[in-house]
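Complex shown without one protein chain; remaining protein chains in place.
Moving on to chain A:
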Amino acid sequence: MASALRSAILRHIRVPVTHSLALNGSRLASARSMSSHGDDHLDKQTVIDRVLDVVKSFPKVDPSKVTPDVHFQKDLGLDSLDNVEIVMALEEEFKLEIPDKEADKIDSCHLAIEYIHNHPMAS
């Protein structure tokens, strides 16, 4: 019964082949519908704005001094523990987990923006 139904249905269904052939590489890359990442990649200006917001909301920081090129310890007068605290705040904001090696290197807004912008999982 089931196999008869199956063959009856399969005989009548025609899938348009031309449509699937039109899916070339660039279209696949731009729309991966079931993918959990890749499509929602952040553009640079969003990353800059959100990083600066995080740094400005840090209690010890004077918000007027914060620019995209500011160095946490040299320009903002923070210590190394504050630096780690900011990196943790950025992790929370962008839902990342930055490994220790990279986290140690992030000591300025510029490096933080670069790292997060290049991170595929940032959201």
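Definition applied: a residue touches a chain if its C-beta (ideal position, glycine included) is under 8 Å from a C-beta of that chain, and two chains touch if they have at least 3 such contacts; residues count from 1.
Keep this in mind: contacts and distances are computed from a predicted model.
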Legend entry - Hidden chain of the complex, named as in its UniProt record, picked from "NADH dehydrogenase [ubiquinone] 1 alpha subcomplex subunit 6-like", "Decaprenyl-diphosphate synthase subunit 2", "Nucleoporin Ndc1" or "Nuclear pore protein": "NADH dehydrogenase [ubiquinone] 1 alpha subcomplex subunit 6-like"
Legend entry - Residue ranges of chain A at the interface with the undisplayed chain: 57, 59, 80-82, 84-85, 88-89, 91-92, 97, 100, 103
